[in-house]
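One protein chain is absent from this view; the other protein chains keep their places.
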Amino acid sequence: MILEVQGLAKRFGGLQALDGVDLSVEPGEFRAIIGPNGAGKSTFFNTLTGLLQPDSGRVRFEGRDVTGTPPHLLARLGVGRTFQITSIFHDLTALENVQVALLAHARQVWSLWPKARALHGERAKQLLSLVGLGGALERQAGTLAHGDQKRLELAIALAGEPRLLLLDEPTAGMAAQERLESIRLVHRLAQELGLSCVFTEHDMAVVFAVATRITVMHQGKVLAEGTPAEVRARREVQQVYLGVPA
Amino acid sequence: MIEFLSQHFSWAQNPVVVARQVLAGISNGMLLFLISAGLSLIFGVLRIINFAHGALFMLGAFVAVSVLSLSPGGGWAYVGALGAATAALAVFGAAVEAGLLRRIYRAPHEFQLLLTFALVFVLGDVAKLLWGREDHSTSVPALLDGSMRALGLTFPSYRLFLIGAGLAVALGLWLVLHRTRWGIFVRAATMDRGMLSALGVNTRLLFTSVFAAGAALAGLGGALAAPIVAVGPGLHVQVIIDAFVVVVIGGMGSVMGALVASLLVGIVNAFGLLAFPGLAVVLTFAVMAVVLVVRPHGLFGVPE
Partner (left out) sequence: MKPAGRLALGAAALLALPLAISDFWIFIAIEVLAFALYAVSFNVLLGYGGMLSFGHAAFFGVGGYAAAILMKKAGLPPGVAFAALPLVAMVAAAAVAVVVGYFSVRRSGIYFAMLTFAFQMLLYAVALKATGLTGGDDGMTGLKPPGLLAQPLAYYYFALALVAPALYVLFRLVSSPFGYALRALRGNPRRLQYSGVDVRAHQLAAFVITGAFAGLAGGIFALSSGNVFPGWLNWTASATPIVMAVLGGVHSFLGPALGAAVYVVLEVLISGKTEYWPLAMGIIILILVLLMPEGLTGLARRRTA
């Protein structure tokens, strides 16, 4: 198991955002987490990655207990993440964005003297080509189109050589066709690079196109889990999503 | 140990001294409250640290001095002075907000800081130009002069009047904040600015009125303080720092916090000056730093 979550819980004042979430991901999976808004998906990612401290529960990555480990340490262990609202360095060029991520991964950010411009340029270009941004190297990241910014964020995440990639709504804000293209790109890259992925998603077409397994969350708990066919047939899922009466 | 106590706390044996210090502390606290309440509200709603707030206090004092010099001693002149200072500063505050501050709400924080600093420099020198470099003094109006006896001790009447005036303003402010529409908007703005424009509130007018109100309170404070302080161009420098300490301890955006913290600081200052004259000032800033480290939203502020 590359990721094992047991009983993860998080409360905000009167709201139990996560109510004992159990999740296991095998290496090589392309796992989708679905659920209505407010089901706790983003909170799950935030608590998983140590941005928030869990109230209780355990998180294990590659067998190692990482419960509550802060994001920067978890990143160094091999967990990458993208955000629902695209999270890049707007004032830097696309190339500099990826260079920074590579410098961080190479533990070079405490280097005070060498000229950073000359470092990791080739690798950065390689990653940008991989995500389809080979022609936008010198563009200021803030000026890129929404879809390109998402690709850039993917390149930044990949720069950290993660073995597990967490993607929060990777296709948010895109038109339907772009969404399928986008998730297929991620899926292909994951297979080529041997990554395991967990992603949250609203669009069922996207989910059923690529997911190997699906976890359904509802009100901070896991409602159902299984292969796409299994999950589609489950009564509870139909109720929660389609409003089929109990 | 005994020596330490006797050196620093010998005054504690004398009830007259203690009582006088408590009174001084509370009345100074009230003046501090008038400045800090405005400063706190301005921060809570506009999210601007108004370094020029001390200058507004100073201008209020100068206006009062000028009005009183026209008709000295008269009780009505004194009321007029209070009213003039409050009104003048309200108008001035509105003008500053609408003319200057409004232009830089979207600018990076350093610009807002620089703007209020610039006002400090400009207003300080303008005061010098208008009223000269020397300190002015004005006397306590005859009606409020003298002293009153209570509990076998005598207290200066003006100090008691200040306490009463401060409490009246505090009460008035509370009523306005909790019983009027404007007050509700102000309190809501302190908690969540974004919601306000979504609700259709005229935020422009709200911001201007809040700044004007804060300036008016500072002006009133200055006018009330005029009879008992040296009104000179250096006045604003002294008061703003105490006001910052109060706002930090009380909580930025909270009027109740400003009241409690003002009284605390006023009393601690009064006794601190007696017991540890050298350290009082150091202690004040140490407390400010500690509060910011441990509980940045102060006693009554809204946590981020």
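The first chain written gets the first letter, and so on, giving A and B; residue counts start at 1 in each chain.
Criterion: a contact is a pair of C-beta atoms (placed from the backbone, for glycine too) under 8 Å apart; a residue touches a chain by one contact, two chains touch by 3 or more.
This is a predicted model, so every value here is computed, not measured.
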Left-out chain, listing which of the shown chains it touches: A, B
Residue in contact with the excluded chain [from B:L160, B:I241 or B:L299]: B:I241
Contact partner of the left-out chain, one of A:G57, A:G160 or A:G220: A:G160
Touch residues of chain B, complete complex, unshown partner: 47, 49, 51, 100, 103-104, 107-111, 113-115, 117-122, 124-126, 128-129, 237, 240-241, 244, 248, 278-279, 281-282, 284-286, 288-289, 292-293, 296, 304
Absent-chain interface as seen on chain A, which is shown: 49, 51, 70-73, 75-76, 80-81, 83, 87-92, 96-97, 99-101, 103-105, 107-117, 119, 153, 156-157, 159-160
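Heads up, the rule we're going with is that only the chains that are shown with their structure count from here on.
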Gap in Å, rounded to a whole number, between the CA centres of chain B and chain A: 51
